[in-house]
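Shown here: the complex without one of its protein chains, the others still in place.
For clarity, chains are labelled A and B in written order, and residue numbers in each chain start from 1.
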Amino acid sequence: MSMSKIIRVTADLLFPFIVIFGFYIVLHGHLTPGGGFQGGAVIATGFILLFAAHRIDDVTCIFGKKLFQNFEAFGLFLFIGTALVAIALGYTFFMNFLANSGGLFGQTVSFGINPGSLNTAGVIPILNLAVGMEVLGGLSIIIIYMTKAIQWQEDLE
Amino acid sequence: MKNIITWVTLVILGVALFYAAWAIPFGSPFTSDMDDYFIAHGQEQTAANNIVTSIVFDYRGFDTLGEACVLFTAVIGVGVLLRLRKKEEDYEYE
Partner (left out) sequence: MIDNLPYFVVAITIILGIYTILIRKDLIKIIMGLSIIESGVNLFLITIGYRWEGVAPIYTNAPSLQMVMPTVQALTLTSIVIGVATEALMLSMVMLIWRHYKTKDVRKATKLQG
């Protein structure tokens, strides 16, 4: 069931800030501590806050089950696809073909302490995005299934 | 009888774990050749400032592929176990 009015309004106000902060952690994975798994868990926390505060049927009309299933499948597909593109270009499996090359994400980094630049590190930001999408879809799907099973059990009695 | 076996097992495991915690030296690992290579050459080979991310996604990316598949399988397993069905549905085997 839904919670009181104060909790519902606070969850609606906090939701965009949590999602943007999680996206920042995912995108700067090669410069600061973080990466795909940690940022994906933070974004999933924002969505689970909505599932806990409102009724599950009201939130499923906007963010349904199909949306998170598509997120998760697309994330895993992007991960394997980026690893297989290296075979099509002539290298071995999982080769970092964009590092030190000058194109997209191709700036070189010299040894030593430096303030980081976002244009570096080759294939790693693309893999961070793929894993972040998969963790977000997976954790949200688990919570949707469990909440619907509890509500169905309560309707039986 | 079962209580005696339980407590004897707990005491033996406790003594073994506390002896191991007392005997391992803290702060000076035995050999660290692989990690010294990663710290010295990670920035020029993968062009990333974060050495842990370059190990997880570039030097050992195959383990991350297996871990993503484990997470996917767990979600499919939860979806199979908690399937909703109607109250008066019976399975007819022909």
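Just so it is clear, a contact is a pair of C-beta atoms (placed from the backbone, for glycine too) under 8 Å apart; a residue touches a chain by one contact, two chains touch by 3 or more.
Just so you know, these numbers come straight off a predicted model, no measurement behind them.
The chain that is not drawn here is touched, among residues A:Leu13, A:Ile62, A:Ala88 or A:Ile113, by A:Ile113.
Take subunit A: the residues that touch the chain left off the picture are 31-33, 37, 112-116, 142, 146, 149-150, 153. On the side of subunit B, the interface with the absent chain consists of residues 6, 9-10, 13-14, 17-18, 20-22, 24, 26-29, 32, 34-35, 38-39, 43, 49-52, 55-56, 60, 63-64, 67, 70-71, 73-75, 77-78, 81-82, using the contact rule stated above.
Definition applied: only the chains that are shown with their structure count from here on.
Separation between the centroids of subunit A and subunit B, computed from CA atoms only, is 20 Å.
Residues 43-50, 52-54, 56-58, 61-62, 64-65, 68-69, 71-72, 74-75, 78-79, 82, 84, 87 of subunit B are the ones that touch subunit A when the two sit in their complex.
Contacts from subunit A toward subunit B in the complex involve residues 29-33, 35-36, 72, 76, 79-80, 83, 94, 96, 99-100, 106-111, 114, 116, 120-124, 127-128, 131, 134-135, 137-138, 141-142, 145-146, 148-149, 152, 156.
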